[in-house]
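Have a look at this one.
One chain of protein is taken out of this complex; the other chains stay put.
Coming up: chain A.
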């Protein structure tokens, strides 16, 4: 979408070729940041470049990236979803309950489920909470920040109620019911990579396709760019908004499944503050908080920058307090650079038209 702009500017005027090079660097800034962070830790942190470490980092990143993909759609549509961390927690508890107890039919019998059925039910739970978010925002006109703040509390409370605040331990499953494969979601590998990373890759590719090559994706950008204009162009704004929250809920449900499977236990506090990391990854990847702008690829790179930064600093023995400070500074720097790029880009486009 942006490369013709640069080519144009370069052709039109020589003095601006410097500008366009700068612009290119700015556009790729998250990627540049990723390379810099990676190179820094490769030198500074021992064992950083080992295969085992790479796998650990990619497993960490996959979780945040999944949430950030859902978050990107929400933010692009002009909203925000604060409830994803709580949905992760609730979905983890639902998964744990289903593995341990199945569904109690209240007649002395219980319905035991296999892994696929458990995954489907958990996904439906996540999607339903997303649907509630969407309905609150579109039909009842609640501001997205408030609506999802509300579901943040409700879902977290529900997660605690599930177990009275206790942890569901030993989610090993039962081969008789076909749920012993549950632990594979978190621990299984395919071609040497963890399953969770594959899930992230599949979701990312699907989301990127959705964003760029379907009318649905285009409509999400249009709603975020100008809601009234989109509505008058025949876009069903409410349906688009409900979809993005449902998709975000689905992504959160996947994360809940992966975490409870990885730990083989469900803790009701799972996923606390995950929503903030997801927002950070999206913003770092160039998603505009005012809507209409953002790309899945950028978000993935943003999630990797945050993940590598966190794990690299731990390996270097930097205190977690400093880690938090550094993460904050990186996010602020990302947004400042974004502003500079926007200004420069507008200038280049005007120049190429003159």
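Note that in this section a contact is a pair of C-beta atoms (placed from the backbone, for glycine too) under 8 Å apart; a residue touches a chain by one contact, two chains touch by 3 or more; residues count from 1.
Definition applied: contacts and distances are computed from a predicted model.
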Looking at UniProt, which of "histidine kinase", "Membrane protein", "Fe-S cluster assembly protein SufB" or "Sugar ABC transporter ATP-binding protein" names the chain we cannot see? "Sugar ABC transporter ATP-binding protein"
Among A:181, A:226 or A:323, residue touching the chain not depicted: A:226
Of the candidates A:68, A:171 or A:235, the residue in contact with the absent chain is A:235
By the contact definition given up top, give the residues of chain A that touch the hidden chain. 1-2, 4-5, 8, 212-219, 221-222, 225-226, 228-236, 292-293, 346, 349-350, 352-353
